[in-house]
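Removed from the display is one protein chain of the complex; every other protein chain stays in position.
Lettered A, B and C in written order, each chain numbered from 1.
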Amino acid sequence: MTLPKVTDLTAWTMTPQLLLSCVVVLLGFALLGAAIGRRRSASPLVYSGCALVSALLLANALGALLLAAPPRTAWLAMGLPWIGAHFRLDGLSAVFLVIINLGALAASLYAIGCGRHETAPHRVLPFFPAFLAGMNLVVLADDAFTFLVSWEFMSLVSWALVLTHHRERENTRAGYVYILMASFGTLALLLGFGLLAGPDGGYAFASMREHPPTPMIASAALALVLMGAGSKAGLAPLHVWLPLAHPAAPSHVSALMSGVMTKVAVYVFIRFAFDLLGPPQWWWGGIVLFVGGVTSILGVLFALMQHDLKRLLAYHTVENIGIIYIGLGLALAFQANGMGLAAALALTAALFHVLNHSLFKTLLFFGAGAVLTATGERDMEHLGGLIHRMPWTAGLFLTGAAAISALPPLNGFASEWLTLQAVLLSPELPQWALKLLIPAVGGLLALSAALAAACFVKAFGVTFLGRPRSPAAANAHEVELWSLTSMGALALLCFAFGVLPGAAIDAIGPVVESAVGARMPAQLAIPWLSIVPVAESRSSYNGLLVFGFIITSTLLVVLAIHRFASHRLRRVPAWDCGFPDPSPATQYTAESFAQPLRRVFGTRLMQAREAVHMPSPGDQSPARLTVDLRDLVWDGLYAPISGAVGYAADRLNRLQFLTVRRYLGLVFFALVSLLLVLAIWG
Amino acid sequence: MGIITALTTQFAQMLLVLLLAPLFTGLVRKLKARLLRRQGPPLIQPYRDLARLLQKEVALAENASWLFRASPYLIFSATWVAASLVPTFATGLMFSWSADLIAIIALLGSARFFLALAGMDVGTSFGGIGSSRESMIASLAEPAMIMIVFTLALVAGSTQLSTMADIMRAPELGLRVSLGLALVALILVALAENARIPVDNPATHLELTMVHEAMVLEYSGRHLALIEFASSLKLLLYVSLIACVFVPWGLAPAGAEPAEYWRGAGLYAGKLVIAGVALALFESSIAKMRVFRLADFLGAALMLGLLGTLLLFVARSL
Amino acid sequence: MNPLALDGVTLVLLIPAGAALLLAILPGYRLSAFLNVLACLATFVAALSFFVRKPEPSDYFLIDDLNIVFIVLNTFVGFTTSIFSASYIGHEIETGRLTRAQLRFYHAMYQIMMFGMNLALISNNIGLMWVAVELATLTTVMMVGIYGTHEAIEAAWKYFILGSVGIALALFGTILVYMAAQPVVGEGLQGMVWTVLIERVAEFDPALLNVAFVFLLLGYGTKVGLAPMHGWLPDAHAEGPTPISAVLSGLLLNVALFAVLRFKMLLAANPAAIAPGPLLALLGLVSLIFAAFMLYRRRDIKRLFAYSSIEHMGIITFAFGMGGALANFAGLLHMTMHSLTKSGIFFAVGHIAQVKSTQKIADIRGLTETHPMLGWGLVFGVAAIAGAPPFGIFMSEFLVVTSTFARAPLLAGLFIFGLLVAFGALLLRLHEIAFGEPVGSRAPAKASYLPMFAHLALVLCAGLYLPPALVAWFQAVARLLG
Partner (left out) sequence: MSGLIFDVAHLLAGGLVLVSFMMIYEDRLYGLLNVFALHAVVLSASVAWQAYTQGAPHLYITAAIALLFKAMIIPYALHRMIVRLGVHREVEVTVGIAPTMLAGIALVALSMVVMLQMTPNVDRLAREDLAFALAVVLLGLLMMVTRRNAVSLVVGFMSLENGLILAATGAKGMPLVVEISVAFSVLIAFIVIGIFLFRIRERFDTVDVHALDSFRGERN
């Protein structure tokens, strides 16, 4: 086979066919994992295989994105008989392919290291490659049936992964709640596609694009997609499963679920709202904005109250998804009112935050996974002082924490800054509802960003700093090199996109143009590599210069101190206002750290109640302070529903224990009523 | 040729800020003492304190990690960068385009982030108290600050401080209700951020009431010097921010000749003295608030900011 | 077509009948089990011959597009169930739940049932179809009661009474159809031959046809297990031996629904008569939602899947009720997929019940841990039956929902509600059975996994790729069904 010339190379790479063959290879690894799951050598083999394939997919997707290649389609004879399976690689799917495979590559590398400590590898190995394959397929699918098959296949496989440690009671419960919500989401999407396909069954996205639906149908379809994709992403009322399911999976899988799978759900919403539904209505933006705002504030408030590290990170995923949907809502509102440039800014902000969140959330979950592998503990109340024993993990977790708290030189701040600039552009919107809603949502956005910073001070402080609160934390050890390299790579990327946001914004440009019809001005052309949202006059932020400024000033200070100040240093026991060596228990724990914030926000929103149980004067038992929080969404929405279903099931259950005569009575009743129907209308 | 002058003015600004910060803190302490009919320490006392601390030996807790030793440098440099970006005597400085008001607030946020972490590093309960309360205050102050930025940006059309100052100086601006709300909110936030009286007593060392002091309890020697210097820099930053946005007269426009700069500097010094007097008067006329009432105090600031933004969203003229 | 010619039709009937006689005589159960498998295989091959040469219809037998698929499906599932039954019976003898004489009776009845079902599927004469369905029902009644325990007797008694009443109503409907045909077609045999009826049905008296369809729908509907007439189904499934539950769920329900479809085609051809669609859709929806709620409180694993069969029969009837090319195609596909998946699940359930020696869900835990093959087989089976996409059932549900949502959003909404409730219940039980701390015996199950995984593989393959030939058949029949 002669070596393909360079021109043929581009013809051959970056095509759906190649990507689909990679997906098939991944499924092959899944079968391999199933076959040799129990052997020790299996996990490094499968994970390195996945890493290679993901790297290939990443390269192709990146190529397609950067070269802004025209959309390419592929057709297979599978799926619905008379339609077949359509696949398409356009700008939007290229962006999300990059995000998926970046996360997949990092997770595979991480798993090579920490995967060895997995207690039930035979239950993870078959499903991990399939999970990657499923996510890639969802982004490539170009017709309703293939899309839903790969979407639910992704849910099923991730459900199996959530059930890896199925012996714990709450993991099975989390798995059940997860698969039930996933199926609710799929059915909502199914109805949405039903609306768009129409009675004659035009299921291919191409035919849906040709005849866009009437505004009424489009609005109903948007509501359905908001429920379907929102349930997977974790939008406000449908988010309850996320903090249960994501922590239950093994760490590298929960990193993928939080960092990457929620982004696939965002992809679905963008594909519907900006591609299939035709011109948006202005109040679509309003609804999405409202839901996004509520989601972000709910997510961060509940995250503040957690003391399980992975559950805290899962709630933060909910918050960041809220921020992304605020960006999408703004984009919809601007597009509906014909403000192209503003819509481009909002959509770029949302997509950039999608990329950033997938980076630092994956990094944080790897950190939590490393802590779990090292200490076997997820509960922050039993950790502490890990920075001394796990310096590298601590440093990388700190970078992730700083990024998610939107601190300047890192990428979290860049996308947050763009979203705030988009909010500032919205006074020109004519509708009154938006005029009142957007400032409120802007306030919620600012509040949730600040609370996120507070929450990650707590998370990092209680877990890594201070003194170890349990023997497990006392003799923790650093994780393998593989895991550290993948976390290090992600931290570097956080820095890169924080310092050079222009590069990412320009890469997203063509995608935004295809979705919204306009794009942000080319950022790299602007002097000093600063990014400008709309026009020079408005405002600009230069990540590189700020970073350089901080570095130079720090060096100046260090030199000055080194030159003038004394170098003497003495190790002494902590002063602590004169108290002799107090036990580690006197340190602030996650609960006590969050107590002021709980007093401020928690009393109404979560019915936070503190109860102090003092022992009777005589006995020595310790006093107890118990805090009980109620999840309003769970009590208000899910408990009544399951109660109603249980009640109906009980009432109907009596029909199982009828006598033969009563069953005959049912048949007799049916016969007589049908005959009556005939007699009256026959 | 222009580059060099721009660079010199920028460095002049950075040096000026460094010099004036301890002076301003000393001025406020002196005035407060005078109000209490006490002699009060000399104006240059902060400089002497810093010099003393720089020479003293660092007593480092056994449990302190590399973060505890690195964060004073990070905190100081972040605050110094932020302070140097806020126009004091002239607008349109060379680096002012690299970061707008939101970036400056975020820089202060990162300084506070590392300070809180450093507080928790040693593993004593007082560090925990300080960090926990600081997080609560910050989680209300920062959104209020961002709402103030929204108000100012909607009036000025940009979040860049230099453009804001120029627009504010323009005569046709006229009196705006939302700007008034923003000013009150900014003052409340400034008091909270700099740990002044109603929120936290800068002078006290009483364990249960202190917030900022609790976090820096374990610092000593050169690290403590840097932290003290950073907090006075931050106080100066907020004063020059209020001066630059709400009292912009006298700020030299970009590229003016040296005479304009000297006049700007003079006026800026005057503004500092007035601010110092106002702060001293305010601090000695009010007692410290209970920690859990801070939420209403800062909630008020947030509501004022939100109201200001809302008014501007609804009617451009208000 | 003289009856002696050795073409497919006679083979499909003679082999089971002959085997029944032979098996009734043979004492040894191991040999008769093997013979049983052999007979089913032969019948399956004979059924396959219809694809090669389709015999032309006669007064008594008819092979057309509609029943050719069901004959092949029927014989194939019968064949795989016989393999499963061979390994199942071995265990029953050891545990002493069945004696050798009972096994002889069991194998004979098995073959008579296959004979009855095949006859019902290929009969052209509606009276002959009625007799065949009655025969198949009576044999299954006997087999349900074969264990002789309290519950088995009670289940068989209930099944017999309800079945007989149902079959009596169906007979009355058949007579009414004849009465309607008699003035147009003339007396004698011609009045009962379906092919003659379908051509001349336009001139029949519509009112009489309506009453006939009501009786036929309720009569055969009892055999299909639709909601108001479902009383017998859960207990018959739970108390009989598992191969019988698999055959009941997989085949007998389909045969009865096939009969209802035959008469629906008749009625659809007569414009004056009331449209059969809404009636079927109503019954289907009621069964779906009723069975979905009943799944929650089930404590017995076989009764759980019995109600799931009622639910799926509801879905299929709803699909045929909605009508139109898409929905009918979906209904036919669903019938095939459901019989394959449900019998696959019952294969797994049979072995699980034997290994754990209980059918109570509370006593079966952590199956994927103790018996991985059975556990994961059940997980994939339940995922398939609950309508999870990679499997075939999702394709039919996809088509039904999308085609109905555009025409009748409220109905599609109720349909989706039923699906979701059923999904919740099935998964809730699956979590208790397949996951969690293992309970009960961990002895490895000596079981034939071949039939179970064959069925699941077929369903998975159908979910991803449907062979064009099969699609062409279903589309042709979908147009036929109107």
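The rule we apply is simple: contacts are C-beta pairs under 8 Å (C-beta built on N, C-alpha and C of every residue); 3 or more make two chains touch, one makes a residue touch a chain.
Quick caveat: nothing in here was measured; it's all calculated off a predicted structure.
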Practice item. In the full assembly, spell out which visible chains the left-out chain is touching. Key: A, C
Point to revise | Residue among C:Leu208, C:Ala269 or C:Cys461 touching the omitted chain | key: C:Leu208
Point to revise | Residue, one of C:Ile68, C:Ala155, C:Met229 or C:Ala246, that touches the chain absent here | key: C:Ala155
Review point. In the full complex, which of C:Ala46, C:Ile63, C:Met143 or C:Met192 touches the chain missing from this view?
Key: C:Met192
Study note, to complete from the structure: Answer key for C:Glu92, C:Glu134 or C:Glu369 versus the chain not shown reads C:Glu134
Point to revise | Where the unshown chain meets chain A, residue by residue | key: 656-661, 664-665, 667-668, 671-672, 675-676, 678-679, 682
Practice item. Kindly note down the residues of chain C that lie in touch with the hidden chain. Key: 125, 127-128, 130-131, 134, 138, 141-142, 145, 148, 150-151, 153-157, 160-161, 164-165, 167-169, 171-172, 174-176, 178-180, 182-183, 186-189, 191-192, 205-208, 211, 234-235, 238-239, 298-300, 303
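As a working rule, only the chains that are shown with their structure count from here on.
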Exercise for review: When you average C-alpha coordinates per chain, which one falls nearest the overall C-alpha average? Tell me, please.
Suggested key: A
Check your understanding: Where the centres are mean C-alpha positions, what is the separation of chain A from chain C, in Å?
Key -> 44
Check your understanding: At what distance in angstrom does the C-alpha mean of chain C lie from that of chain B?
Key -> 79
Check your understanding: When you check chain A against every other chain, which residues touch at least two of them?
Key -> none
Practice item. Please name which positions on chain C make contact with chain A in the complex. Key: 157-158, 161-162, 165-166, 169, 207, 210-211, 214-215, 217-218, 222, 228-229, 231-232, 234, 274, 279, 290, 293-294, 296-297, 303, 324, 326, 366, 368-369, 379, 383, 386, 388-390, 394-395, 398-399, 401-407, 412-413, 416, 419-421, 423-425, 427-428, 431, 435-437, 463-466, 468, 471
Check your understanding: What residues on chain A touch chain C, complex-wise?
Key -> 77-82, 123, 144-145, 148-153, 156, 160, 163, 166-167, 169, 172-173, 175-176, 179-180, 183-184, 186-187, 190-191, 193-195, 197-199, 201, 203, 645-646, 648-650, 652-653, 655-656, 658, 660, 663-664, 666-667, 669-671, 674-675, 678, 681-682
Review point. Within the complex, which stretch of chain B touches chain A?
Key: 54-63, 65-67, 73-74, 76-78, 80-81, 95, 97-100, 102-103, 106-107, 109-110, 113, 116-117, 120-129, 131-133, 135-136, 138-143, 146-147, 150, 153-154, 157-160, 163, 207, 217-218, 221-222, 225-226, 291-292, 295, 302, 305-306, 309-310, 312-314, 316
